[in-house]
Structure formats: C-alpha cells, structure tokens
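First, the structure itself, so that you have it in front of you.
This view holds just a subset of the chains, kept in their places.
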Amino acid sequence: MTSHVELTEAGFDPAARLAAFTASLDGEGAVVSFTGHARGAAKDGRPVAALVLESYRGVTLASMQSIAADAHARFNITRSHVVHRCGAIRPGEAIVFVATASAHRRAAFEAADYLMDRLKTEAVFWKREDGPDGSRWIEPTEADQADLARWTAKQD
Amino acid sequence: MASTTLRIELCGRLAEACGREVDLDLPEAGLPVAALLTALGDVYPVLGDALGRGRIRACVNETIVPPATVVRPGDQVALFPPVSGG
C-alpha cells in the first residue's frame, strides 16, 4: 500500500499528478482520479473572485491522512494520491486532486468517491468565497452530508 | 484564585467578529471545554451566538477533543466551526 497525502499553498497541475501516479503503478488495471476546480460563481450566481481555504497547523494534514488510511482499510486499493490546496484559489484552478489504483475498477471508483465525500465534510478546512460583494463562509451542503451517509449506511 | 491568560485561536467564520485570537482568564485548575465556551461567550458577547449553537469543536494541542476535556494553562487551544474541504 502506498499513500501520498499533501497539503499545499501552491497551485498544482492535476494532469502532472496523474502522470506521476500512473508512472508509479505496479501492474494495477484501474486508475480513477477526481479533480475539484474552483468555480467562478457561488451557488446563488454571485461572482467569486477567489475561494479561500483556511487550514489549522498539523491538524489539517492529519485529518487528510486519517481519511486516506480509512480508504485503504475499507477498499481493495493498492495506492492513492491526495493533494489539497489551502490559501486563495482563483476560479478554474484545482482545489483538490485524488487518485486511486486497484486491480479491478470497482474498488478504485468507490475509494475515490469515498475520499471525496469525507474530504468535503471531515477534512479540517474552512472555506470562504470572496467576491466583489463580500465574503461568505461555505459549510458542507445537505447533498454533501447525504453523500457521506451512503458510506455509513452500507458497510460493504 | 490564581488565573492565567489563555490565548484562543478562532478558526473560519469564528474569526469574523473579533479577530483570529482572543484572550481568556483561565483558573490554574483549568476548565472543561463546555465551560470554556460559556466563559468565552460571557467575555465576548459578540461570539456568544456562534459558540452557543453547539457545533463548535475545541482543538487542544492539535487534537480535537470532546466537550468534557479540561483545558489547562499552557494548552494550545483553537475553536473549530464546522469544517468543509474540497
């Protein structure tokens, strides 16, 4: 099992991450990736100049590592790569990238899906949309909570 | 009764009302997290509303702790509103 978990203030390139992840494969047949990009508009349509992600000391990275460890314990994946930005992120830029690899595709899909649901709701970040008409803090949506609940409902 | 000053970090939207750090007098024997939140709301009424909603977690020395945990002088304390990554 190989797990790379990274918190970075610098921008990163999802395709470069996928290239490195793919180069690290050791015979796996399936790779799933997810990239979350900052959007230029809030849910209500207001323009967003930057998404600002606040983190807290070692706790944020530790929360990401714990989530990644849980994914490896729960799904039959052989390697994972998780990178999450903090600081100010402009529209279009990548916020989070997750990649998973497994022998067969179901485990890779489920693990990536699970990682994202837990990162959205349990990773230690506080998220704020800054726009011309002020700032607004964003908490997990009901859809995020419902997505998370899928994993406690069905213990595979 | 002897007391020391505890510096508390406020994360996320908690920092909006009175900045990222606030000070609170703490008895030498310490205070459970729940009592610390109440005391903080008394000293900084502008925080009371946010603190009272029951959704604030305390992080002591880089570990998120339950409300019964006693915070002691010298602890590194931060208050976390609901988190959201991604």
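Annotations
We call the chains A and B, going by the order they appear; numbering starts again at 1 in every chain.
Operating definition for what follows: contacts are C-beta pairs under 8 Å (C-beta built on N, C-alpha and C of every residue); 3 or more make two chains touch, one makes a residue touch a chain.
Not measured: the values here are computed from a predicted model.
Chain composition of the whole complex (per this structure file, using the shown labels): A x2, B x2.
Heads up, the rule we're going with is that only the chains that are shown with their structure count from here on.
For chain B in complex with chain A, the residues that touch the partner chain are 9, 11-13, 59, 62-64, 78, 80-86. Put simply, chain A touches chain B in their complex at residues 36, 53-54, 56-59, 62-64, 84, 95-96, 116, 119-128, 137-140, 144.
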